[in-house]
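First, the structure itself, so that you have it in front of you.
Of the protein chains in this complex, all but one are displayed in their positions.
Letters are used for the chains, namely A and B, taken in the order the chains are written, and counting of residues starts over at 1 for each.
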Amino acid sequence: MTLEIKTATLDSVRNTFAHIERRFGDKPATRYQEATYDVQSENYFHYRPLWQPEKELNDPSRTAIKMEDWYAFRDPRQMYYGTYVQQRAKMQEVAENNYSFFEKRSLINHLSDEVKAKLIRYLVPLRHMEQAANLNNMYASSYGYGTAITQACLFNGMDRLGVAQYLSRIGLILDGNSGDALTEAKLFWMKDELWQGLRACAEEMTVTEDWFEVLIAQDVVADSLIYDLYYHQFDAWLQDNQAQDVGMLTEFMQVWSKESNRWVDAVLKTAAAESDENKALLEQWIMKWKTKLMQSLEAISAEMLGGDALRAAEAVLNKRLAKAGLFK
Amino acid sequence: MSKVYIALQDNDESRYIVAAIEDDNPDATVIYMPAMIRIENEGSLTIKRESVEEQMGRDWDVQELHINLITLGGNVDEDDDALSLHWNE
Partner (left out) sequence: MAVKKLNIKDKYRLLTRDLDWDYSYAERKKAFPFEEFEGIKITDWSKWEDPFRLTMDSYWKYQAEKEKKLYAIFDAFSQNNGHLNVSDPRYVNAIKIFLTGVSPLEYQAYQGFAHVGRQLGGIGARVACQMQSLDELRHVQTQIHAMSHYNKFFDGFQEFSHMHDRVWYLSVPKSFFNDARSAGPFEYMIAIGFSFEYVLTNLLFVPFMSGAAHNGDMATVTFGFSAQSDEARHMTLGLEVIKFLLEQHEDNLPIVQKWLDKWFWRGSRLLTIVAMMMDYMLPNKVMSWKEAWEVYFEEAGGALFKDLARYGIRMPKYSETIKKEKEHISHQAWWTFYTHGHATGFHTWIPSDEELDWLSEKYPDTFDKYYRPRWELAKKMEADGNRFYTKALPQLCTTCQIPMLFTEMDDPTQICYRDTVYEGERYHFCSDGCKDIFDDEPEKYVQSWLPVHQIYQGNCGGPGVEDILSDFYKMNLGKDNMDMKGSPDEQRWKEWKNSA
(Lines give C-alpha, C1' and ligand atoms only; values in the text may rest on other atoms or scores of the structure.)
Protein backbone atom coordinates (compact mmCIF):
# COMPACT_ATOMS: atom_id res chain seq x y z
CA MET A 1 0.00 0.00 0.00
CA THR A 2 1.36 3.40 -0.89
CA LEU A 3 0.68 6.53 1.05
CA GLU A 4 0.19 9.68 -0.90
CA ILE A 5 0.09 12.90 0.99
CA LYS A 6 -1.92 15.47 -0.83
CA THR A 7 -0.69 19.00 -0.54
CA ALA A 8 -2.65 21.80 -2.08
CA THR A 9 -1.45 22.48 -5.59
CA LEU A 10 -1.33 26.07 -6.67
CA ASP A 11 -0.59 27.08 -10.21
CA SER A 12 2.62 29.02 -10.32
CA VAL A 13 2.94 32.13 -12.45
CA ARG A 14 6.33 31.14 -13.77
CA ASN A 15 8.80 28.32 -13.36
CA THR A 16 11.99 30.23 -12.81
CA PHE A 17 13.73 33.59 -13.25
CA ALA A 18 13.42 35.25 -16.65
CA HIS A 19 17.12 35.05 -17.50
CA ILE A 20 17.11 31.33 -16.69
CA GLU A 21 14.03 30.89 -18.83
CA ARG A 22 15.73 32.69 -21.72
CA ARG A 23 18.56 30.19 -21.54
CA PHE A 24 16.87 26.94 -20.71
CA GLY A 25 13.19 27.32 -21.47
CA ASP A 26 10.06 27.63 -19.39
CA LYS A 27 10.60 24.86 -16.87
CA PRO A 28 11.78 24.49 -13.28
CA ALA A 29 15.47 25.20 -12.88
CA THR A 30 18.13 23.51 -10.79
CA ARG A 31 19.65 25.26 -7.81
CA TYR A 32 22.97 25.37 -9.65
CA GLN A 33 21.35 27.18 -12.57
CA GLU A 34 19.56 29.77 -10.46
CA ALA A 35 22.67 30.40 -8.34
CA THR A 36 25.02 30.75 -11.31
CA TYR A 37 23.70 31.98 -14.64
CA ASP A 38 23.73 35.71 -15.32
CA VAL A 39 24.13 36.68 -11.69
CA GLN A 40 27.23 38.76 -12.35
CA SER A 41 26.68 42.38 -13.32
CA GLU A 42 27.55 43.02 -16.96
CA ASN A 43 26.78 46.60 -17.94
CA TYR A 44 26.76 50.25 -16.96
CA PHE A 45 29.40 50.29 -14.29
CA HIS A 46 29.72 53.57 -12.48
CA TYR A 47 33.44 54.05 -11.93
CA ARG A 48 36.61 52.62 -13.35
CA PRO A 49 38.88 50.91 -10.85
CA LEU A 50 41.43 53.29 -9.40
CA TRP A 51 43.78 50.37 -9.38
CA GLN A 52 43.27 49.55 -13.09
CA PRO A 53 41.65 52.51 -14.87
CA GLU A 54 42.01 51.01 -18.33
CA LYS A 55 39.52 48.29 -17.41
CA GLU A 56 35.94 48.15 -16.18
CA LEU A 57 35.10 46.55 -12.83
CA ASN A 58 33.91 43.37 -14.53
CA ASP A 59 35.81 43.10 -17.77
CA PRO A 60 36.15 40.13 -20.14
CA SER A 61 39.22 41.74 -21.67
CA ARG A 62 41.35 40.91 -18.66
CA THR A 63 42.25 37.82 -20.64
CA ALA A 64 43.14 37.20 -24.26
CA ILE A 65 40.76 34.23 -24.30
CA LYS A 66 37.54 35.18 -26.07
CA MET A 67 34.16 33.63 -25.38
CA GLU A 68 30.81 34.29 -26.99
CA ASP A 69 29.21 33.27 -23.72
CA TRP A 70 31.28 33.03 -20.55
CA TYR A 71 28.58 30.86 -19.06
CA ALA A 72 29.63 28.08 -21.42
CA PHE A 73 31.98 27.20 -18.56
CA ARG A 74 29.29 25.21 -16.82
CA ASP A 75 30.85 23.22 -13.98
CA PRO A 76 30.20 19.52 -14.61
CA ARG A 77 30.15 19.07 -10.82
CA GLN A 78 27.41 21.74 -10.66
CA MET A 79 28.89 23.18 -7.54
CA TYR A 80 27.39 26.23 -5.95
CA TYR A 81 28.20 27.23 -2.39
CA GLY A 82 25.83 24.79 -0.68
CA THR A 83 26.89 21.70 -2.58
CA TYR A 84 30.52 22.76 -2.39
CA VAL A 85 30.73 22.95 1.40
CA GLN A 86 28.67 19.84 1.90
CA GLN A 87 30.89 17.85 -0.43
CA ARG A 88 34.02 19.13 1.30
CA ALA A 89 32.55 18.46 4.73
CA LYS A 90 32.09 14.80 3.79
CA MET A 91 35.70 14.62 2.64
CA GLN A 92 36.83 16.46 5.74
CA GLU A 93 35.09 14.00 8.01
CA VAL A 94 36.91 11.09 6.41
CA ALA A 95 40.21 12.95 6.59
CA GLU A 96 39.65 13.86 10.23
CA ASN A 97 38.96 10.25 11.12
CA ASN A 98 42.10 9.24 9.25
CA TYR A 99 44.28 11.79 11.00
CA SER A 100 42.75 10.94 14.34
CA PHE A 101 43.36 7.23 13.85
CA PHE A 102 46.92 7.83 12.66
CA GLU A 103 47.70 9.90 15.72
CA LYS A 104 45.88 7.75 18.28
CA ARG A 105 47.58 4.58 17.05
CA SER A 106 50.95 6.34 16.71
CA LEU A 107 51.28 5.02 13.17
CA ILE A 108 54.20 7.41 12.87
CA ASN A 109 56.23 4.71 14.62
CA HIS A 110 55.81 2.43 11.58
CA LEU A 111 57.63 4.90 9.37
CA SER A 112 61.33 4.45 8.91
CA ASP A 113 63.68 7.37 9.40
CA GLU A 114 64.35 7.29 5.68
CA VAL A 115 60.69 7.72 4.90
CA LYS A 116 60.26 10.47 7.47
CA ALA A 117 63.21 12.36 6.02
CA LYS A 118 61.77 11.97 2.52
CA LEU A 119 58.41 13.30 3.62
CA ILE A 120 60.01 16.40 5.12
CA ARG A 121 62.22 16.96 2.10
CA TYR A 122 59.69 16.22 -0.66
CA LEU A 123 56.14 16.37 0.61
CA VAL A 124 55.89 18.97 3.33
CA PRO A 125 57.46 21.83 1.32
CA LEU A 126 54.62 21.39 -1.12
CA ARG A 127 52.51 23.39 1.34
CA HIS A 128 54.15 26.50 -0.06
CA MET A 129 53.33 25.48 -3.60
CA GLU A 130 49.74 25.10 -2.45
CA GLN A 131 49.91 28.60 -0.98
CA ALA A 132 50.91 29.86 -4.44
CA ALA A 133 48.01 27.89 -5.89
CA ASN A 134 45.71 29.67 -3.45
CA LEU A 135 46.96 33.04 -4.71
CA ASN A 136 46.66 31.98 -8.33
CA ASN A 137 43.11 30.74 -8.07
CA MET A 138 42.05 33.80 -6.07
CA TYR A 139 43.57 35.88 -8.86
CA ALA A 140 41.54 34.01 -11.45
CA SER A 141 38.40 34.29 -9.35
CA SER A 142 38.71 38.04 -8.84
CA TYR A 143 39.68 38.94 -12.41
CA GLY A 144 37.70 36.26 -14.18
CA TYR A 145 34.40 36.81 -15.96
CA GLY A 146 31.08 35.11 -15.38
CA THR A 147 29.92 33.36 -12.23
CA ALA A 148 30.34 29.90 -13.74
CA ILE A 149 34.10 30.05 -13.87
CA THR A 150 34.81 32.56 -11.11
CA GLN A 151 32.98 30.65 -8.41
CA ALA A 152 34.79 27.45 -9.35
CA CYS A 153 38.10 29.30 -9.10
CA LEU A 154 37.15 30.57 -5.65
CA PHE A 155 36.32 27.03 -4.53
CA ASN A 156 39.64 25.83 -5.94
CA GLY A 157 41.56 28.61 -4.18
CA MET A 158 40.04 27.76 -0.82
CA ASP A 159 40.66 24.06 -1.44
CA ARG A 160 44.38 24.80 -1.88
CA LEU A 161 44.45 26.47 1.50
CA GLY A 162 42.84 23.35 2.92
CA VAL A 163 45.43 21.12 1.28
CA ALA A 164 48.25 23.37 2.49
CA GLN A 165 46.86 23.01 6.00
CA TYR A 166 46.72 19.21 5.74
CA LEU A 167 50.32 19.16 4.50
CA SER A 168 51.26 21.34 7.46
CA ARG A 169 49.54 18.89 9.80
CA ILE A 170 51.58 16.08 8.29
CA GLY A 171 54.66 18.09 9.19
CA LEU A 172 53.42 18.51 12.74
CA ILE A 173 52.80 14.78 13.03
CA LEU A 174 56.36 14.18 11.89
CA ASP A 175 57.84 16.55 14.46
CA GLY A 176 55.51 15.88 17.38
CA ASN A 177 54.03 19.39 17.19
CA SER A 178 57.39 21.05 17.75
CA GLY A 179 57.21 22.77 14.37
CA ASP A 180 60.72 21.62 13.48
CA ALA A 181 59.63 19.69 10.40
CA LEU A 182 57.83 22.75 9.10
CA THR A 183 60.88 24.90 9.71
CA GLU A 184 63.07 22.36 7.96
CA ALA A 185 60.66 22.08 5.05
CA LYS A 186 60.52 25.83 4.68
CA LEU A 187 64.28 25.97 4.66
CA PHE A 188 64.28 23.47 1.79
CA TRP A 189 61.74 25.62 -0.03
CA MET A 190 63.74 28.80 0.51
CA LYS A 191 67.33 27.62 0.23
CA ASP A 192 67.80 24.10 -1.09
CA GLU A 193 68.88 23.85 -4.71
CA LEU A 194 66.32 21.11 -5.25
CA TRP A 195 63.36 23.45 -4.77
CA GLN A 196 64.51 26.74 -6.25
CA GLY A 197 63.24 25.99 -9.73
CA LEU A 198 59.74 25.30 -8.52
CA ARG A 199 59.74 28.25 -6.16
CA ALA A 200 60.80 30.51 -9.02
CA CYS A 201 57.93 29.12 -11.11
CA ALA A 202 55.48 29.71 -8.30
CA GLU A 203 56.62 33.29 -7.88
CA GLU A 204 56.47 33.86 -11.62
CA MET A 205 52.89 32.62 -11.77
CA THR A 206 51.88 35.19 -9.20
CA VAL A 207 53.17 38.03 -11.36
CA THR A 208 51.60 36.76 -14.58
CA GLU A 209 48.98 39.13 -15.86
CA ASP A 210 46.42 37.17 -17.87
CA TRP A 211 44.22 35.34 -15.36
CA PHE A 212 43.37 32.56 -17.78
CA GLU A 213 47.06 31.97 -18.37
CA VAL A 214 47.52 31.74 -14.60
CA LEU A 215 44.70 29.20 -14.41
CA ILE A 216 46.34 27.15 -17.16
CA ALA A 217 49.78 27.32 -15.60
CA GLN A 218 48.53 26.35 -12.14
CA ASP A 219 45.42 24.20 -12.47
CA VAL A 220 46.34 22.42 -15.68
CA VAL A 221 50.10 22.12 -16.00
CA ALA A 222 51.50 22.42 -12.47
CA ASP A 223 48.76 20.45 -10.76
CA SER A 224 48.77 17.71 -13.36
CA LEU A 225 52.47 17.11 -13.06
CA ILE A 226 52.75 17.57 -9.30
CA TYR A 227 49.69 15.58 -8.32
CA ASP A 228 50.70 12.67 -10.51
CA LEU A 229 54.25 12.69 -9.17
CA TYR A 230 53.20 12.94 -5.55
CA TYR A 231 49.76 11.45 -5.03
CA HIS A 232 50.11 8.69 -7.57
CA GLN A 233 53.76 7.79 -8.10
CA PHE A 234 55.24 8.75 -4.73
CA ASP A 235 52.20 7.26 -3.06
CA ALA A 236 53.02 3.97 -4.81
CA TRP A 237 56.63 4.20 -3.65
CA LEU A 238 55.45 4.72 -0.07
CA GLN A 239 53.25 1.66 -0.30
CA ASP A 240 56.21 -0.38 -1.55
CA ASN A 241 58.29 0.83 1.37
CA GLN A 242 56.02 -0.12 4.27
CA ALA A 243 54.71 3.41 4.50
CA GLN A 244 51.20 2.83 3.15
CA ASP A 245 49.73 4.49 6.26
CA VAL A 246 50.81 7.85 4.87
CA GLY A 247 48.05 7.32 2.35
CA MET A 248 45.57 7.98 5.15
CA LEU A 249 46.99 11.47 5.44
CA THR A 250 47.04 12.22 1.72
CA GLU A 251 43.78 10.59 0.72
CA PHE A 252 42.03 13.98 0.81
CA MET A 253 44.40 15.30 -1.85
CA GLN A 254 43.78 12.31 -4.09
CA VAL A 255 40.02 12.48 -3.83
CA TRP A 256 40.12 16.25 -4.29
CA SER A 257 42.34 16.11 -7.34
CA LYS A 258 40.14 13.60 -9.11
CA GLU A 259 37.06 15.72 -8.54
CA SER A 260 38.70 19.03 -9.37
CA ASN A 261 40.11 17.66 -12.61
CA ARG A 262 36.61 17.05 -13.90
CA TRP A 263 36.13 20.79 -13.73
CA VAL A 264 39.57 21.70 -15.07
CA ASP A 265 39.17 19.33 -18.03
CA ALA A 266 35.80 20.86 -18.84
CA VAL A 267 37.26 24.39 -18.75
CA LEU A 268 40.05 23.36 -21.08
CA LYS A 269 37.75 21.61 -23.49
CA THR A 270 35.24 24.45 -23.61
CA ALA A 271 37.84 27.15 -24.11
CA ALA A 272 39.61 25.17 -26.84
CA ALA A 273 36.45 24.26 -28.69
CA GLU A 274 35.31 27.89 -28.82
CA SER A 275 37.74 29.04 -31.51
CA ASP A 276 41.01 28.37 -33.29
CA GLU A 277 42.44 31.50 -31.70
CA ASN A 278 41.64 30.26 -28.20
CA LYS A 279 43.10 26.85 -29.03
CA ALA A 280 46.32 28.39 -30.30
CA LEU A 281 46.63 30.59 -27.25
CA LEU A 282 46.02 27.70 -24.86
CA GLU A 283 48.62 25.59 -26.64
CA GLN A 284 51.09 28.44 -26.51
CA TRP A 285 50.61 28.92 -22.76
CA ILE A 286 50.74 25.22 -22.09
CA MET A 287 54.01 24.80 -23.97
CA LYS A 288 55.52 27.76 -22.13
CA TRP A 289 54.58 26.56 -18.67
CA LYS A 290 55.19 22.91 -19.38
CA THR A 291 58.78 23.70 -20.29
CA LYS A 292 59.30 25.76 -17.15
CA LEU A 293 57.58 23.35 -14.80
CA MET A 294 59.18 20.22 -16.19
CA GLN A 295 62.56 21.86 -15.81
CA SER A 296 61.78 22.89 -12.22
CA LEU A 297 60.53 19.41 -11.30
CA GLU A 298 63.43 17.52 -12.92
CA ALA A 299 65.66 17.32 -9.88
CA ILE A 300 62.83 16.72 -7.41
CA SER A 301 61.34 13.85 -9.35
CA ALA A 302 64.73 12.31 -10.04
CA GLU A 303 65.73 12.35 -6.41
CA MET A 304 62.32 11.34 -5.12
CA LEU A 305 61.46 8.62 -7.61
CA GLY A 306 64.10 8.13 -10.27
CA GLY A 307 64.63 9.03 -13.89
CA ASP A 308 61.37 8.11 -15.63
CA ALA A 309 58.96 9.57 -13.12
CA LEU A 310 58.69 12.98 -14.73
CA ARG A 311 58.14 11.51 -18.20
CA ALA A 312 55.34 9.40 -16.75
CA ALA A 313 53.72 12.47 -15.21
CA GLU A 314 54.09 14.28 -18.51
CA ALA A 315 52.33 11.44 -20.27
CA VAL A 316 49.39 11.82 -17.92
CA LEU A 317 49.25 15.54 -18.68
CA ASN A 318 49.48 14.94 -22.40
CA LYS A 319 46.63 12.47 -22.26
CA ARG A 320 44.39 15.03 -20.57
CA LEU A 321 45.35 17.68 -23.09
CA ALA A 322 44.50 15.37 -25.97
CA LYS A 323 41.15 14.60 -24.39
CA ALA A 324 40.45 18.32 -24.30
CA GLY A 325 41.14 18.58 -28.01
CA LEU A 326 44.54 20.24 -27.75
CA PHE A 327 47.68 19.60 -29.78
CA LYS A 328 45.69 17.77 -32.41
CA MET B 1 30.86 51.43 30.48
CA SER B 2 29.56 49.95 27.26
CA LYS B 3 27.76 46.64 26.91
CA VAL B 4 29.12 43.67 25.02
CA TYR B 5 26.58 41.23 23.64
CA ILE B 6 26.13 37.92 21.92
CA ALA B 7 23.01 36.53 20.24
CA LEU B 8 22.38 32.83 19.61
CA GLN B 9 19.70 30.96 17.67
CA ASP B 10 17.01 29.73 20.02
CA ASN B 11 17.44 25.97 19.66
CA ASP B 12 18.21 22.96 21.82
CA GLU B 13 21.99 23.28 21.74
CA SER B 14 22.04 26.98 22.46
CA ARG B 15 20.18 26.50 25.72
CA TYR B 16 23.16 24.62 27.13
CA ILE B 17 25.51 27.34 25.97
CA VAL B 18 23.31 30.01 27.54
CA ALA B 19 23.23 28.09 30.83
CA ALA B 20 27.02 27.97 30.85
CA ILE B 21 27.25 31.70 30.11
CA GLU B 22 24.85 32.51 32.93
CA ASP B 23 26.94 30.45 35.35
CA ASP B 24 30.20 32.16 34.40
CA ASN B 25 28.81 35.69 34.02
CA PRO B 26 26.28 36.13 36.84
CA ASP B 27 25.65 39.81 36.08
CA ALA B 28 24.74 39.22 32.46
CA THR B 29 21.22 39.89 31.19
CA VAL B 30 19.53 37.20 29.09
CA ILE B 31 16.78 38.37 26.74
CA TYR B 32 14.52 35.94 24.91
CA MET B 33 13.34 37.25 21.53
CA PRO B 34 11.59 35.51 18.61
CA ALA B 35 13.92 32.67 17.52
CA MET B 36 16.88 34.36 19.26
CA ILE B 37 18.52 34.55 22.68
CA ARG B 38 20.50 37.72 23.35
CA ILE B 39 22.94 38.03 26.25
CA GLU B 40 24.39 41.37 27.32
CA ASN B 41 26.91 42.39 29.93
CA GLU B 42 28.77 45.50 31.02
CA GLY B 43 32.35 45.57 29.79
CA SER B 44 33.01 41.88 29.10
CA LEU B 45 31.53 38.39 28.62
CA THR B 46 33.19 34.96 28.58
CA ILE B 47 32.07 31.60 27.20
CA LYS B 48 34.09 28.75 28.69
CA ARG B 49 34.44 25.47 26.89
CA GLU B 50 34.52 23.43 30.10
CA SER B 51 31.31 25.00 31.37
CA VAL B 52 29.51 24.28 28.12
CA GLU B 53 30.79 20.70 28.12
CA GLU B 54 29.47 20.24 31.63
CA GLN B 55 26.03 21.47 30.60
CA MET B 56 25.93 19.54 27.32
CA GLY B 57 27.33 16.27 28.59
CA ARG B 58 29.70 15.87 25.66
CA ASP B 59 32.97 17.24 24.30
CA TRP B 60 32.57 20.68 22.73
CA ASP B 61 34.90 22.84 20.65
CA VAL B 62 34.75 26.59 21.17
CA GLN B 63 34.57 26.99 17.40
CA GLU B 64 31.27 25.05 17.33
CA LEU B 65 29.77 28.33 18.50
CA HIS B 66 29.72 29.35 14.82
CA ILE B 67 26.79 27.04 14.15
CA ASN B 68 24.45 28.73 16.64
CA LEU B 69 25.84 32.26 16.57
CA ILE B 70 23.71 35.08 15.21
CA THR B 71 25.72 38.15 16.07
CA LEU B 72 28.04 39.68 18.63
CA GLY B 73 29.47 43.01 19.74
CA GLY B 74 32.86 43.74 21.28
CA ASN B 75 36.52 42.88 20.73
CA VAL B 76 36.85 39.10 20.32
CA ASP B 77 39.45 36.90 21.99
CA GLU B 78 39.30 33.23 21.09
CA ASP B 79 41.41 30.29 22.19
CA ASP B 80 41.00 26.57 22.87
CA ASP B 81 39.29 27.11 26.19
CA ALA B 82 37.12 30.17 25.84
CA LEU B 83 35.68 32.93 23.74
CA SER B 84 35.50 36.34 25.33
CA LEU B 85 34.22 39.77 24.36
CA HIS B 86 35.33 43.11 25.75
CA TRP B 87 35.41 46.82 25.05
CA ASN B 88 38.59 48.82 25.71
CA GLU B 89 37.70 51.86 27.72
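Criterion: a contact is a pair of C-beta atoms (placed from the backbone, for glycine too) under 8 Å apart; a residue touches a chain by one contact, two chains touch by 3 or more.
Just so it is clear, the model here is predicted, and its values are computed rather than measured.
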{"item": "Touching residue (missing chain; options A:K66, A:H110 or A:K186)", "value": "A:K186"}
{"item": "Selected from A:D69, A:E96, A:E114 or A:D308 as touching the chain missing from the view", "value": "A:E96"}
{"item": "Touching residues on subunit B - with respect to the absent chain", "value": "2-3, 7, 9, 34-36, 63-64, 66-73, 75-76, 78-80, 87-89"}
{"item": "Contact footprint on subunit A, counting only the chain that is left out", "value": "7-8, 10, 12-19, 31, 34-35, 38-51, 57-58, 80-82, 85-86, 88-93, 95-96, 103, 127-128, 130-131, 134-135, 138-139, 141-142, 147, 150-151, 154, 157-159, 161-162, 164-166, 168-169, 172, 176-179, 182, 186, 189-190, 196, 199-200, 203-204, 206-207"}
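Throughout what follows, only the chains that are shown with their structure count from here on.
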{"item": "Interchain centroid distance [CA atoms averaged], subunit A/subunit B, Å", "value": "38"}
